[in-house]
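In what follows, a structure is listed as structure tokens, so that the remarks can point back to it.
Removed from the display is one protein chain of the complex; every other protein chain stays in position.
For reference, chains read A, B and C in written order, and residue numbers begin at 1 within each chain.
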Amino acid sequence: MKALINQPDQVVTEALQGMAMAYPNLIRLHENPQYVLRADAPKTGKVALVSGGGSGHEPMHAGFVGRGMLDAACPGAIFTSPTPDQIQEASTAVHGGQGILHIVKNYTGDVLNFQMAAELLQNDGIEVHSVVIDDDVAVKDSLYTAGRRGVGATVLAEKICGAAAEAGANLNAITALCTSINDSARSMGLALSPCTNPETGQASFTLGENEIEYGIGIHGEPGRQRIPWQPADTLTEKLMLPIIEDLPFKKGDEVLLFVNGLGATPLLELNIVYRAAARLASQHGLKVSRRLVGAYMTSLDMAGVSITLLRLDESMRSYWDAPVCTPALRWGC
Amino acid sequence: MKALINQPDQVVTEALQGMAMAYPNLIRLHENPQYVLRADAPKTGKVALVSGGGSGHEPMHAGFVGRGMLDAACPGAIFTSPTPDQIQEASTAVHGGQGILHIVKNYTGDVLNFQMAAELLQNDGIEVHSVVIDDDVAVKDSLYTAGRRGVGATVLAEKICGAAAEAGANLNAITALCTSINDSARSMGLALSPCTNPETGQASFTLGENEIEYGIGIHGEPGRQRIPWQPADTLTEKLMLPIIEDLPFKKGDEVLLFVNGLGATPLLELNIVYRAAARLASQHGLKVSRRLVGAYMTSLDMAGVSITLLRLDESMRSYWDAPVCTPALRWGC
Amino acid sequence: MGYAVVTLMQWITCAEEQFQSHLAELNALDAAIGDGDHGSNLARGFAKIREKLQANPPETPASLFKLVGMTLISTVGGASGPLYGSFFLEAGKIAGEQRELDDATLARCLQAGLTGIQRLGKAEAGDKTMIDALEPAIHALTNKAEMGVAAQKAREGRDATIPLIARKGRASYLGERAIGHADPGATSASLLLDCLASACLA
Partner (left out) sequence: MGYAVVTLMQWITCAEEQFQSHLAELNALDAAIGDGDHGSNLARGFAKIREKLQANPPETPASLFKLVGMTLISTVGGASGPLYGSFFLEAGKIAGEQRELDDATLARCLQAGLTGIQRLGKAEAGDKTMIDALEPAIHALTNKAEMGVAAQKAREGRDATIPLIARKGRASYLGERAIGHADPGATSASLLLDCLASACLA
């Protein structure tokens, strides 16, 4: 496979090493088991935020470790959830005596491994709360599915809860905040190309010249539907309407609009999608007061985009604005 | 062509509109002619920095407009230099009475159009200096070429000179600083895939399953040589050695290491390249004291990477560390 | 017959070989309705198990099962890591101190393992998961069937997942698009039963 890698089975390890070398002031890498932690961890007296999941979604999650966001991230193999002992060790290493919040995306693997880790930590006498993020409206939430996937809301929850933890909020308050962010956020994505797993060299699916996977997740899994290409404004509407209708978002709501690139889509195109999404939001009476545009939660080299809307309240907004000092998100420091 | 666009000839305009909507506090967009300027321009009493070039390299240049970096950016059509009147109007709009520095990449089109603009501005009584960036060691610099291309050093020059302008340095001093950055920087890139121009729908070249274009520019032009795929560490060495030898960089030099993604290459891979590059730098006795890793100067959806080394002196280092408040580079604010 | 630790080691060794040689096939099945890593996941886990077994051969069935379960949990990740891991951990709890398991005890071990998977993953037969291969096979063993018959049941269970819509795991996101594909976990479970049958014969 033609990629900038050495050994396929060393991709994640070497990338983490490179990242740690590039941000020595912000993060540290622990190997065996693999996790990334704040350079100044553990922060005594602060609730610790730990997240993680399969690799291949960079900069998520390791790029969000640092002051004002995560205390530790546990990267699994490509698209494979981390293991319980990895999560347990990372959590223990950053525990500052005030308990731990696990922010977990709703995939069977992530949920099961974090659940096992939480049990191990509780056996060690460490208080752990978990919030499962499930914001993807492409998936029907019913008894007959594994429930909605966790996608873009994860990034927003990590930023906002990270600021709350930094400000000294306690575990119950941060857990409630995280739950409320998840309840107030909805997402949807589409892909213009498959992604190729560097560990296996295989493309996740094949798409015709003119085809799009609509309702895609972030692991190269096929979407709910295959549709023909349409102009960006139309495709954006096909993402925005199900999002707006689902919560439902209402006239007068203040929102954060997050346009996320899946990896290979140029910023030029993300900006065109942002333009269309912001216009649609206004047309529906939503007040877009905060925004994020860029590749923050990717699927390797997939071309495509996802959109997330988060209904902001005052505390979310001010935590969003608070300083964040991580490799991938940075302001106020 | 399957991209997130509407009309092919509206790609640049709509993307700029989207960008301006996403960063209302940092930048403003002027249409007809098209340019992006600081939200608070003109800054009286400050030297104004203006850059520009073809579009398709996002976030460069419009993403670098803001406090501590550019006062204005002039985006041309995809891969096509802006026009003299566009540059003239942008420069006039941000002129703060202390003269203007044009930072120009060494391509015939960019050089000619900026040169014409400078003449127009000088006729209007505005003092304009120009520094032409030509850091690409893939091109032989001789009487028999258009000279070396301007690549990665452009981003670094815009950041560092922007900080100097913000700190109140005068036009002569900033021009000298910019020249010295260009003299102290070298770059080289390679592509794993062509890019596709959304205005024409055409791929820039075709590459075999196992082929790489080595010594590539940023406009989809073919490189100097086509080579077979090799592991990331070897490819990184093939970029680093010509860079190190060219200046030459010497044992003990303090450097900034910039690993730049060309668009479609996942951060995972950029981090692997950064790891290899930083190791090579150490092995050559270079002290990497600052770094930048990410997609800052792209070629649309091209997969590939470029590396830039800048030999830092104390003033460059402190201007690099100074606050920068733009859509694409942000710290200290 | 009796299952001493050597026989059970043959089972696990066979599984390692099968997952390695079916790696691409399991990944491809998973790519069709999931994220394309099921083969890589199991191969990674069982490679680690082989390493550990070589370094520290266990002396009882229980310690073998525990080692397999713990290793799967700590090296596989994903959905299948905790699920197959629990399967072996729970099986190990039933095996006790015995040096050799009889047919009935082995069946009880496997049934406990299956219950562990279901407690964790909440899936039922028909949800298009590994359960669809494991349950009919283990049910047959509980009813004193030959091991070869159980393996046959598992293969049938795997094939029976093809026309199903998934209700658990990643494949559940696909709705109707999951129809027409065998479940990767049911396929790996069927390989596991094949190996148990061949270890019996050896």
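The rule we apply is simple: a contact is a pair of C-beta atoms (placed from the backbone, for glycine too) under 8 Å apart; a residue touches a chain by one contact, two chains touch by 3 or more.
Predicted model only: the values in this text are computed from it and were never measured.
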Revision key, fill the gap. Displayed chains that the missing one touches are B
Practice item. Quick one: say which of B:P59, B:P82 or B:P327 touches the chain that got left out. Key: B:P82
Review point. If the hidden chain were put back, which of B:Q7, B:Q122, B:N170 or B:T200 would touch it?
Key: B:T200
Practice item. Using the touch definition up top, pick the residue from B:K140, B:K250 or B:K287 that touches the left-out chain. Key: B:K140
Point to revise | Positions on chain B where the hidden chain makes contact | key: 33, 54, 76-86, 107-109, 112-113, 116, 138-140, 144-146, 149, 197, 199-200, 202, 204-205, 217, 219-222, 224
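Note that in this section only the chains that are shown with their structure count from here on.
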Check your understanding: Fewest touch steps from chain B to chain C?
Key -> 2
Check your understanding: Can you give the whole-Å distance between the Cα centres of chain B and chain C?
Key -> 54
Check your understanding: Using CA atom averages as chain centres, what separation in Å is found between chain A and chain C?
Key -> 31
Practice item. Return the distance between the CA-based centres of chain A and chain B, expressed in whole Å. Key: 29
